[in-house]
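Shown here: the complex without one of its protein chains, the others still in place.
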Amino acid sequence: MAGSNSTQRLRDLIDTGFGSNSSVEGGRLINSDGSTNLRKRGIPFWERISLFHTLLRMRPGKFFLLVLVAYTSINLFFAGLYLWAGVEHLVGGDQALTFPQKFMEAFFFSSQTITTVGYGRVAPSGIITNFIASTESLIGILSFAVMTGLIYGRFSRPRAYLLFSSNILVAPFQGGKALMFRIASYKNNNLTDAEAQLTLALHVLENGKTVTRFYPLKLEYSKVNSLAISWTIVHPINEESPLYNYTKDQVAQSKMEVIVFIKAFDDHFSNIVQQRTSYTWQQVVYGAKFLPMFERAENGAYTLLELNKINLHELLELPAKVEN
Amino acid sequence: MAGSNSTQRLRDLIDTGFGSNSSVEGGRLINSDGSTNLRKRGIPFWERISLFHTLLRMRPGKFFLLVLVAYTSINLFFAGLYLWAGVEHLVGGDQALTFPQKFMEAFFFSSQTITTVGYGRVAPSGIITNFIASTESLIGILSFAVMTGLIYGRFSRPRAYLLFSSNILVAPFQGGKALMFRIASYKNNNLTDAEAQLTLALHVLENGKTVTRFYPLKLEYSKVNSLAISWTIVHPINEESPLYNYTKDQVAQSKMEVIVFIKAFDDHFSNIVQQRTSYTWQQVVYGAKFLPMFERAENGAYTLLELNKINLHELLELPAKVEN
Amino acid sequence: MAGSNSTQRLRDLIDTGFGSNSSVEGGRLINSDGSTNLRKRGIPFWERISLFHTLLRMRPGKFFLLVLVAYTSINLFFAGLYLWAGVEHLVGGDQALTFPQKFMEAFFFSSQTITTVGYGRVAPSGIITNFIASTESLIGILSFAVMTGLIYGRFSRPRAYLLFSSNILVAPFQGGKALMFRIASYKNNNLTDAEAQLTLALHVLENGKTVTRFYPLKLEYSKVNSLAISWTIVHPINEESPLYNYTKDQVAQSKMEVIVFIKAFDDHFSNIVQQRTSYTWQQVVYGAKFLPMFERAENGAYTLLELNKINLHELLELPAKVEN
Partner (left out) sequence: MAGSNSTQRLRDLIDTGFGSNSSVEGGRLINSDGSTNLRKRGIPFWERISLFHTLLRMRPGKFFLLVLVAYTSINLFFAGLYLWAGVEHLVGGDQALTFPQKFMEAFFFSSQTITTVGYGRVAPSGIITNFIASTESLIGILSFAVMTGLIYGRFSRPRAYLLFSSNILVAPFQGGKALMFRIASYKNNNLTDAEAQLTLALHVLENGKTVTRFYPLKLEYSKVNSLAISWTIVHPINEESPLYNYTKDQVAQSKMEVIVFIKAFDDHFSNIVQQRTSYTWQQVVYGAKFLPMFERAENGAYTLLELNKINLHELLELPAKVEN
C-alpha cells in the first residue's frame, strides 16, 4: 500500500502549477485572505506592482484619505506657483495684503480651478498665471477622468464575496473520514457553476533536505450548479488521498497547508469571480462535523441562512481504525 | 421499475448545487423573477448587500428619484454649513436680508458648487466658507464620478431579456408526454450558444420529516446554437425522469417546483447573459400544446415573431396510459 | 444513397437553434451585415429595443448629429423656461430689450448651465430661476455621465472586424468539390482560437407546403489557433453533406442560404468577438478557386496581406461526375 501510495504521490505532482521544481520555498504559501506569501525582486518596484489594481483593492477609508491628501497636495503645489507668479495676477484676489491672505486666495483659486468650479471672483490675468491656470484645469479634468475610472473600477471589480469556515474539519465520512470545510455567499448575488480546486502542500524531507510537495485533492463534488445556500466541500481521506495514513503528528510536522481556490459565475457582474484562501495544519479540528446553518423561516415562506453559524461544528469520535 | 427509479433519484441528487443537506427549507426556492427566496442573517446588513448592484438593478424611476433626493439633501446640508459660517462670506449673496433669502442664496450657491457650474455671482470669501466650498466641489466631482459609473453600469449590465411562457405544459410527446415551456428573446439583440438547465425540487416525506429533494431534469435539447426565434424547452417524462408515474396529486402534494436557468452569449454585450425563473405546481397545465408564435410576413420578406403569443396553447388529450 | 441522405438530414436538424418548428418563415434569415431578418411584435416598441445598444451601434456621424440635436433641443427647452420665469432674473442678461435678445441670453445661459461652464456674466437670481438653473445643471451632469458611458461603450464594444469574400465558391476539393469562402481580419488586432459555425437553410416542399429546413455544415477545419492572415473556410460537399447531389437548379429553387457565424478571442478587447453573415444562392460561383491574397514583401522582411484581393478568384472546371 505504501508503494502504490508513493506512485500516487508522484502522479499527483502533475499540474498543481506551483512548479514541479518549487522545492525550496519558505513559510505559508497562501495567506488566509487569498494573497500569495511571495515577494518579488530583481525589477524596479513600479514595474512590479499594478498601481491601478492597488488603488482598486485599497480599503474605502484609505482610498478616500488618499484622494484628500492628493487634492490638498496638488492645491498646495499650484498655490505655490500662483504665489510665485504674483497674486496681483489673480484679479479679485489681489486685494490680499498679508502672506496668509495671499496664500489663502492662491490656494482656493487653485481648488476652484482644478475642480473646474471657477466662480470667477478670483480669476487669472497675465500670460504666466493664465498659463498655470489653463494647465491646472487640464490636470483637473484628467484627474477627474482617472477618478471616474478608479471609482467605477472599484465598484465593478468582480469579487466572490464568500465566507469560509475558520476551521477545516476531519469528519467521519462514509465509514472512513474526510477533510471538510464550508463556504457561503454572503451578498445578495447569485453564484452559479461554482467550482472548487484544492491543492495540498506538504513540507517533507527528501535526501536530507526539506522540500515542498504539492498534490491536488480529489473532492466528493468539485462542481455545483448553484451556490445558493452553503456548500460543504469534502475531500475523502481514502486510499487515493495523499493524506491517507497520515497521523496528526505527521500533519503538523509537514506543516500541512490546504490551498483553496473557488471559481463561479456571478450574475451581478455577469463574470467569473474567484476567491482563494488556505488552511494550515493549525486550523484542523480532528473529529468534528458541521451543524446546519440554515432553517425554514417561522412562517415557512422562505429559507433563512445564518451566516454567523458558518463555523458551527460539534465534536465527535472518528472511526478508530483510520486514525492510526 | 420503482426500484430503478429510486436509484435514479439518488443518483440525480448529485450536483444540483442546492446542497445535498438542504432538507429543511421553506416555501418556494426561486421567485418567478429569478431572485432567490432566501434571507441571510448573522452579518450586518451593509456587508450582506452590494450597494452598487442594488443601485444598478433599481427601476429607472426609483433610481432617478434617489438621485434627486440625494442632490437635494446634500445641498440642504451644505446650505446649513454656509449659513453657519455666515452668509456675509458669500460675496454677492450677502445682500440677502431675511432668513429665507439667506437660505436661498446658500442653497443655490451649494448647488452651483457641487455641480461645478460656479457662476460666481455668489462666490466664497474667507477661509472657512472657502474651505467648505472647496470640499463641496471635491465631493461634487467624486459624486459625479460615482454617477458616471452607476449610469454606465446600469446601461452596460448584461441581461438576457428573455420572455418566458407563464405556464409549463404537460404535452403529448413521442407517444408519451413531456414538460414544456417556451422562451423568446424580446429585444433587438442576438443570443447564441444558448443553454438551459432545469432543476426539479420536490418536498417529500422521509422518515416522517418533510425534506426537499433536488433532481436535474434531462432535456430533449439542452443547447441551441442560436436563439433567434423562440425555443420550446422539453423535458420528456420517460422512465429516466423523476416525474415518471407521478400523478397530478403527487405533483401538488410535493409542491413541485421547476427551477429554470438559461445562459447564452449575447452579441450586444459580448458577454454571457443569464436569466432564471421557476415554475411551481400551480403553473402546470395538464394536456396542452403551444401554438406557433411566428409567421411569415404578408409580403414574404421577413419573419414576424409575435411576442404576445408566447403563452398561447390549446388543450388536448394526454396519452391515457401515461397519466395514471 | 438517397435514403441514407434523408436520414442524415433528419439527424442534422438537431441543434441548429433556429427551432425545429420554424417552418413558416419568410425571406432571407440573416442579412449580409449579420442582423436577423426578423421583426418582433406584441410588446411595446420601447421594450423591444435596447436604447443603449442602438446608440452604441449607430454610425459615428449619425451619433454626433443626434448629440447636437439633443443639445440644441434641451437648450431651447430651458431657454423657454428662463423666458417664462423672466429674463430680469438672469442678472447680467437683464439688459436685453428685444425678444430675440432675451431669447439669446436665455439660450446661451442655458448652454452655460448644462455644460457647467457657468461664466457668470449671466447668473440666476430669484428662487424660480435659481431652481430651474439648479435642476438644469444636475441634468447636465447626468447627461454628461450618460455621454461618457455611451462614448466609452462605443469605443470598447468588442467587434470582430472581419472582411468576408463577397462570393461563396463551389471549388474542386480532394477529388470532389467543396463550398468555400474566405475571411480576413482587417484591423491591427490579433484574433486567436477562431471558430466557424455554418448553418444551411433550405426552403423545401413538404406535404405540399414550403418549409425551411436547417442543417449544420461540417467543415474541413472548424477551428484555427490564430487568425493572423486569412482563413478559407471549407465545407466538403461529400456524402455527409446535405448538399450532396444537389444541382444548381435545386440550390436556386430551395433559395439556399448559408448562415455563417465566426467567434474568436480578440487581444484588443481581451474578449470574445463574433461576426455573422449569410450567403444566399445568388452569391454562389460554380467552378472557381480563390487566388492568394498575401505575399512576401519585396525586401523579404514581412508578409503583406492585400485585403482588396479577398474576393479574387479564377474560374475553372469542376469534376464532371459530381455536378449532376
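First chain written, first letter: the chains are A, B and C, and each begins at residue 1.
The definition used in the following text is that contacts are C-beta pairs under 8 Å (C-beta built on N, C-alpha and C of every residue); 3 or more make two chains touch, one makes a residue touch a chain.
Treat the numbers as computed from the prediction; the structure is a model and nothing was measured.
Visitor: Check the options C:131, C:244 or C:265 and report the residue that touches the missing chain.
Guide: Spelled out, the listed residue whose C-beta touches the missing chain is C:265.
Visitor: Any idea which of A:116, A:190 or A:303 touches the chain not displayed?
Guide: Of all options in A:116, A:190 or A:303, contact with the hidden chain holds for A:116.
Visitor: Which candidate, A:71, A:181 or A:269, sits in contact with the chain we can't see?
Guide: With A:71, A:181 or A:269 as choices, the missing chain is touched by A:269.
Visitor: One chain is left out of this view; which of C:58, C:104 or C:127 touches it in the full complex?
Guide: With C:58, C:104 or C:127 as choices, the missing chain is touched by C:104.
Visitor: Among C:161, C:244 or C:281, which residue is in touch with the absent chain?
Guide: Checking the options C:161, C:244 or C:281, the one contacting the hidden chain is C:161.
Visitor: Where does chain B touch the missing chain, residue by residue?
Guide: 116, 118-120, 148
Visitor: Name every residue on chain A in touch with the hidden partner chain.
Guide: That gives, for chain A, the contact residues 14-19, 21-22, 24-27, 29, 36-43, 47-50, 52-54, 56, 91-92, 112-113, 116-120, 122-125, 127, 130-131, 133-134, 137-138, 140-142, 144-146, 148-150, 152-153, 157-158, 197, 199, 216, 261, 269, 271-274, 276.
Visitor: So that we can see where the missing chain sits, which residues of chain C does it touch?
Guide: Looking at chain C, the ones touching the missing chain are residues 67-68, 71, 75, 104, 108, 111-112, 115-122, 144, 147-148, 150-152, 155-156, 161, 163, 186-190, 192, 194, 221, 223-232, 265, 267-268, 270-271, 292, 294-297, 299-309.
Assume only the chains that are shown with their structure count from here on.
Visitor: Through what angle, between 0 and 180°, must chain B be rotated so its C-alpha atoms fit those of chain C, rounded to a multiple of 5?
Guide: Angle of rotation between the two copies: 90 degrees.
Visitor: With chain centres defined as C-alpha means, what is the inter-centre distance between chain B and chain C in Å?
Guide: 27
Visitor: Using CA atom averages as chain centres, what separation in Å is found between chain A and chain C?
Guide: Centre-to-centre distance between chain A and chain C: 39 Å.
Visitor: Touching two or more other chains, which residues of chain C qualify?
Guide: Expected reply: 116, 118-120, 148.
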